[in-house]
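Quick one: structure below, then a few questions.
As you look at this complex, bear in mind that one protein chain is not there, while each of the others sits in place.
Order of writing sets the labels: A and B. Residues in every chain begin at 1.
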Amino acid sequence: MRDVGWQWRDLPTGLVMIAPSALVLGAFLVYPLVKTVSLGRQRCNESGTRCVTTGWDQYSDVWRSDEFQQALWVTGKFTLLVVPIGLALGIGLAMLADRYLRGIGIFRAIFSSTVATSVAVASLMWFFLLQPDVGVIPNIGWVEDLFGVVKEPGLLRDPGTALTSVAMSSVWAGLGFTFILVTAGLQGIPADLHEAAAIDGAGGFRRFWSVTLPMLGPTLLFVVVVLTSRAFQAYGEIDLLTDGGPDPQQSTTTVTYLVYGDSSVVRSDAGLQATTAVWLFVILLVLAALQLRGFGRRVHYGD
Amino acid sequence: MATEHQGLEIDRVTGWRMAPRYALLVVVSVIVLFPVYTTVIAALKPGDKVLDNPLVPDAFTLDVLRNAWERGNLDRYLLNSAVVALVVTFMQVVTAVLSAYAFSFLHFPGRNLLFFAFLATLLIPIEATMVVNLQTIDSLGWKNSYQGLAVPFFATAFGTFLMRQVFLQLPRDMRDAATIDGVGHLGFLRHVAIPLVRPTIGAMALFAFLSTWNMYLWPVLVADEEEWRTVQSGLKQLAAAGIDEPNLIQAGTVIAAIPVAAVLLLFQRQLVRGLTAGAVKG
Partner (left out) sequence: MSAFVARRRRLAMVVAFAAVVAAACSSGDPILDAGIDPTAPPPPPQTAAPGETLPPTIPATTTTTPFADLPECPVDALGDGDDPVEVTYWHGLGGESEEALKDLVAGYHDSQDRVRVRLQNQGGYNETIDKYLQSGADGRPELVLMPEYMLAQMVDSESVVPADVCVNESDFDMSAFLPRVRSAYVTGGVLWGMPFNVSGPVLYFNKKMFRKAGLDPNKPPETLEEIRRYSQRLVDSGASGTGIALDSGQDNGGGWFLEQWFAKGKKLYADNANGRSAPATQVLYDDQFGVDLLSDVRKLVDDGLAAHVGANPSGYDSFLKLADPKRPAAMTIGTSAALGTLITTLDGGLVPGITSEQFGVGPMPGPATQPGVLLGGASLYVVADKDDEQTAAAWDFVEYAVSAEVQSTWASRTGYVPVRSDAIDIEPLRTTYDDDPRFKVAYDQLNAATEDPSAFGPVIGPLREIRATNSNAVGAILNGADPAAELEKAASQANRLIRNYNTLNN
């Protein structure tokens, strides 16, 4: 950008124009963050009318506590399920639909369609599919013979399968988003690269690994970033499907659910909630920093 | 969702070799659509037939949809969602355009520092703020109101970032020429800058609308009275509502999904543009 010196006369105008955004961001992002950190040093009663300050130890106590570690573990597992599977399926669908066929537009529309579902809608659709008494899948005859757990006690009620089931509903909901992005990324790959590789004797499969995938790099990275933060922040799916999950391990209580969930033990204490929320923020911050560093190099800021 | 890209010439197959490709596409489509299919079927069946044949549409009625609409208070929920989403979309565009203009066309001291501060807020996830935001909203008396549902989202750093990106791509000379002609900031904004970046504004607006419409956690926390629930948080009420009509949830889900599907169909192009704005280079 052409270097123009600072112009003081722009200051009042500038501040006025920035004010609306700054006010909202300050009041609802920055201030809460600061206040939450201080609230995290307190323990409060159920109604929030009385709080007692306990000190910074509360932070380390919460981090090291059973429930929090368990939630970390669950969140990690959930992310490791949702991200790779979602990514792989998204790539698969995009590759599948990246063909010169009549009517391919319809299939593309179908593959993108889940982007129209919200978390609530998608989770409820899956709830109806999986409910062991009156749901769709458990009542299909042969399913029960092959996979007993689907019916008794039900995928969402068995501590071993609940998290995976919630993850699958999340993956499904994110398919459309991933598909659209990867398809757009495929567009960006110059055709001559493929042609050159084909001339060199590379078959479809080889071309995928050495041309397509590397060129999709930035797109895939972006998808991973978004899917990972979404996974860490997952709440709606858990609230609607399992309510924190069948015990004994609170098998679907992620860190976010630990903070806000109906059945979470932390819910009755705003101070504890704040402590846990701050830790969630720290985790997301670290994740974002890691990912932005690799990804930021590739994004052109236009400066 | 049509994109212009039709695949590579070198991958093109013709004749009988198209068949396995089509077969695979159909199978995958069936799997992807399965949840939607079962839900829609259940929503259109009378309550007592729902359990019989979940995969086959052997009965048809619109009664359940009607019931979900009335009993489930869905008209009120949809209204709330619509009002909140529209207001937030409008305000996000306004605040983003204003601050982006200041960050790109004005040169006041401290500008870069302020912009960096804006960007830094991108790192603050909304979940970390909700406990305190809830207290703030409560003390303002805004729980169970449109203000409470909407105001915290009136501005996003991402919106400012995006609009600034696109403003910076406008030629400098345009601004200089306008200044010489005596056009002030607001005039330039209204008559020159905004019309030129309309596609990006469109994409941003669509995105703001969709993400506000789909929000779940905040409406659940802020609006616990029936009157003020949004479609997303209200669906949970339906789930607990009536055992005597077990497919009420499915009907509610279908009704909830229709507005979004309609919006997306209308604004496909903006959606793709919006999603890819962050992903593709440049």
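To be clear about the criterion, contacts are C-beta pairs under 8 Å (C-beta built on N, C-alpha and C of every residue); 3 or more make two chains touch, one makes a residue touch a chain.
Quantities reported herein were computed from a predicted structural model and do not represent experimental measurements.
Interface note: of A:Pro20, A:Gly92, A:Gly105 or A:Pro153, the residue touching the hidden chain in the full complex is A:Pro153.
Only one of A:Arg9, A:Arg50 or A:Arg206 touches the absent chain when the whole complex is considered: A:Arg50. The chain not shown here touches chain A at positions 41-52, 54-55, 57-58, 61-69, 72-73, 76, 79-80, 131-134, 138-139, 144, 151-154, 156-159, 213-214, 216-217, 220-221, 224, 243, 246-248, 250, 262-263, 265-266, 268-269, 271-272, 275-276, 290-291, 294.
Taking the complete complex into account, residues 47-48, 51-52, 138, 224-226, 239-240, 243-246 of chain B touch the chain not shown.
Basically, only the chains that are shown with their structure count from here on.
In this assembly, the C-alpha centroid of chain A lies 16 Å from the C-alpha centroid of chain B.
Contact residues of chain A toward chain B in the complex are 1-2, 4-8, 10-11, 13-15, 17-18, 20-25, 27-33, 35-36, 39, 48, 93, 96-101, 104-105, 107-122, 124-129, 134-136, 139-140, 172, 175, 177, 180-181, 183-188, 191, 194-195, 198, 204, 218-219, 222-223, 229, 233, 235-236, 239-240, 256, 259-260, 270, 273-274, 277-278, 280-281, 284-285, 288-289, 298-303. Contact residues of chain B toward chain A in the complex are 1-13, 18, 21-22, 24-25, 28-29, 32-36, 38-39, 42, 50-51, 54-55, 94-96, 98-99, 101-103, 106-109, 111, 114, 118, 121-125, 127-133, 135-136, 151-157, 160, 165, 168-169, 172, 185, 213-214, 216-217, 220-221, 231-233, 235-236, 239, 246, 249-250, 252-253, 256-257, 260-261, 264, 271-272, 275-276, 278-282.
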